[in-house]
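First the structure, which I've put down as structure tokens, then a few questions once you've had a look.
The other protein chains are all here in position, but one chain of the complex has been omitted.
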Amino acid sequence: MPVQLRQPGWYRAAAFTVLGLAFCLALTTGIRAAYGYDPLFDFDAIAIVSMIGTPLFFLVGLGAFDYWFYWAAGKPTRAEDHSSHGANSWKDYFKVNTDHKVIGIQYVCTTFFFMLIGGLLAMMVRAELATPGSQFVDGQDYNSLFSVHASLMIFLFVVPVFAGLANYVLPLMIGAPDMAFPRLNALSFWLLPIAGILMSISFFMPGGAFASGWTAYAPLSTTQPIGQMCFTIGVQFAGASSIATALNFLVTIITMRAPGMSFWRMPLLVWANFATSLLVVIATPFIAASQFFILLDVALGFNFFNATIGGERQGNVIMYQHVFWFYSHPAVYIMMLPGFGIVSEILSAKSRKPIFGYRMMAFSLLAIVLLGFTVWAHHMFVSGMQNWIRIPMMVTTAIIAVPTGIKIFSWLATLWKGVLHLDTPMLFSLGFLTMFTLGGISGVTLAIVPFDIYASDTYYIVAHIHYVLYGGSVFTIYAGVYYWFPKMTGRMYNEAMGKLHFWMTLIFFNLTFAPMHVVGMQGMPRRVADYAEQFAPWNLAISIASFGLGLSTLIFIYNMVNSWRNGPKAEANPHRALTIEWQVSSPPPIFNFDSIPTVVGGPYEYGVPGAVHAVFDAKKPEPVAVGAPAEAETAEVGADAGSPEDQETKD
Amino acid sequence: MKNPREVTRADVVRMVVIGTIASAVGIAIGLWIDWFPAHASTQIDSISAFYDFLIILSVPVFVLVTTIVLFSVIRFRMRPGEEEVDGPPTHGNTRLEVIWTAIPSVVVACLCVYAANVLSDIDQAQANQVKVTAWGQQFMWQFEYSGANGKRFLDDELYIECTPTGTQTGQGAPCKGPQVAFDIKAVDVIHSLWLPSMAMKQDAVPGITTHTKINPTRLGMYPVVCTELCGIGHGIMRSTVHVLTPAQYSAWLQKKSKAAAS
Partner (left out) sequence: MPAALKTKRPRTEQRTMEAASIPALSKPADHGHDHDHHGPPEAHNSSTVDRQTLGMLLFIISEIMVFGGFFTAYFFIRVVNGNPWPAPGQELPELIAGFNTLVLLSSSLTMHWALEAAKHGNRNAMKLGMIATLLLGSTFLAVQINEYWHLGYAPYDSAQASAFYGLTGLHGAHVFVGLTLLTFATIRVFKGHFTPEEHRGIEVPGIYWHFVDVMWIIVYVSLYLI
């Protein structure tokens, strides 16, 4: 066997992918033969099995499981040799790498790649909607366009990009040399492109891409062509990735904080990711369950959503919505809380003031987590569920405005009398503050049952969701990427182009989405390929503005790519921030620290004379004997992350 | 020159004045915009009044946030020579934090009470009801009526009856009619019955029957749309509701009953 096929890497991955396809084909056909099904070769059955099985073969080929196989075979524990740590060339970003900094960059680049695809789909949606009637796609293709757009943006962009940013900075912030389970971390990253590719290639499936929205309500989704399974199975991979990362964050935050880093000294980004990870660990399994139901109904003929077998009420269609929204409502906080964390970091450092009401900021995050689990049915006020659920859900939803308000007002108070450095990250944070307020306000109106009866499933919802997810989350993502760009790449971005990006985004964002409130109220339902003549002028205006918004994204991409290649070298701490990640070089040394820093104060003590957040041990690190790193001394299992429970998350 | 970082009483007064004016203008615009396509039921009147209340409540919140952000940007921005200057180390203010927790809580509580009232109002069943069964199927609506001779028949447009309160009988003429109570059923997948001009919306769910009611108040023709994604033809799953005078309605009913009988 050639050496390329024995070593983990892309050659082996390609070989295993082919092997996986062959295996899935053989397995499906074999089972069908055993049961005597006709026809023997059924494309849909083979496709479903392949979509589940082949990615696992691919991951094995790529080397994501190598260590665990070694461990499972009962081989003696080998010490972590760090050979899969750090990146020396761009090629290292295409390997299974256990360095949280490399994984962070892998995450951010991958997610922005899928964001561009999702953005392109959005442009096509707007092109189709520019005038009434059918332009260049039919109803099914139109439904595919917005379904894949939403799924990519949610599951492949907003949710994981936060995981990526946090992956990079969180261990640095708490003074940890890496995440708690580096190999699991690498696996969670590699599950992500699989999900993205599955969703993207669904356009090439017979019958077209999945077209039942990102919500995939049964029984529409159980009666769709095979492309639907790309969503159903893709979400499982994205969800597994999300859960594994959240576990990793929680364990890292709980067990690996630097000495002196009590919970009340953690930067708010860490708090935010702690809260988010709790949400992910508890809520994400529900979307897995909802998609298992769809999969079982489609592939094996289960009756979860078959409401009328034998003329009786048997399956329950509304159950899907309960299970789905029990994840997908917390999911909007999963997509927002890390952004709150990013904004807290930036507003404090860029206003040169401590964050106002630090403890209330942390408590309000936890309050949102708790309340977030009690509001799911506000997506279902007109769904036909029991009427009595509506009022309690309205009340809990409205109450969420209180902790969110606390955060907004505390950020405003942080600005007050500060020294505001109005560079790109700060501009995006301020843009977030105002835009998110608008999205929050329309959110409160939608929480109110009588108004929601009127507005649900109209363009008012589309406007609201984009105000919170674009004006909210995406603005914080931009802010975060600009803010940590020097740390992650060691280069400075182009400030002028960043400001241009901000102003274009802000203006075109509002021109695109603000009119949608009006069109929706005027009676235009969402998710329609065609609409009544009366909405034509508004829609044309929206489409034109949206192309401007698309253009602004290209400026950002150009700025990032160009600055990464040619930008001026960044200093260690260009923002003069106090948190630990800025106290090491840009980019940080391969193992983050020579020795773990000691935390001696709060993270935001700006303006306090002589305040420090963390001090680095003045004494030299212990000289380490060649080849015998500290872990080698620990007994069998090894203190590092190659431990048994990493394996369970494979299932 | 006075220190721009210092916030005087005059500044605060100015902010309050500007904020009040901006809120007033914003509320005026919000109330002036004709958000709803038509007001053809008592339900939409309640919801529209409630929406006005929401606008009056929300605009000042947005203005407050924006005013403070803009004021901070103008007054507290870093000026040349201040690169190394830090702000005052204010860590918090318990009184302020209590205030901005308490006030939104009270506002939210009021909002919920008002909303619960509106909800019970629009859901109120009247003694005098006309029952219509709406069937959602890919990709059309079917409305089932009981005809003059007791036979049931289907039509793909919605006809309801309403007695004119004035002399006019044209599009938009005021009327008062019996409440229409819908039983909504789905044949294949989930649909959602929405009458934008009458506000009410309810999903049609396979396996169960859902309900909603409207009290028509205007004669004429209004759109009916499906608002739950139901497949390839979701965008064209539209129909029309005809609000007819009793004379027109019984004429239509006679014609349909005859057609159904034959």
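Note that the chains take the letters A and B in the order they are written out, and that residue 1 is the start of every chain.
Basically, a contact is a pair of C-beta atoms (placed from the backbone, for glycine too) under 8 Å apart; a residue touches a chain by one contact, two chains touch by 3 or more.
Treat the numbers as computed from the prediction; the structure is a model and nothing was measured.
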item: Omitted chain's touching partners, listed by label; value: A
item: Hidden-chain contact residue, picked from the options A:96, A:129, A:148 or A:288; value: A:288
item: Options A:52, A:391, A:532 or A:572, residue touching the unrepresented chain; value: A:572
item: Residue among A:12, A:257, A:350 or A:464 touching the omitted chain; value: A:257
item: Contact residue for the chain not shown (choose from A:5, A:26 or A:72); value: A:72
item: Missing-partner contacts on subunit A, residue numbers; value: 71-74, 76-83, 85-86, 88, 175-178, 180-181, 243, 247-248, 250-251, 254-259, 261, 281-286, 288-290, 292-293, 296-297, 300-304, 306, 309-310, 312-316, 318-319, 322-323, 326, 572, 583-585, 587-596, 616, 618, 620-621, 623-624, 626-637, 641, 643-649, 651
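The rule is short, and it goes like this: only the chains that are shown with their structure count from here on.
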item: Subunit A partner contacts - residues on subunit B that touch it in the complex; value: 5, 7, 33, 35-37, 44, 46-47, 50-51, 54, 58, 61-62, 65-66, 68-69, 72-73, 76-78, 82, 85-93, 96-97, 100-101, 104-105, 108, 111-112, 115-116, 118-119, 122-123, 184, 188-190, 192, 194, 196-197, 199-208, 210, 223, 225-236, 238
item: Complex interface listing, subunit A residues touching subunit B; value: 138-140, 142-143, 211-213, 217, 219-220, 223, 307-308, 313-318, 351-354, 356-360, 382-384, 387, 390-391, 394-395, 398-399, 401-402, 405-406, 408-410, 412-413, 415-422, 430, 433-434, 437-438, 441, 444-445, 448-451, 453-454, 456-458, 518, 521-523, 525-532, 605-608, 611
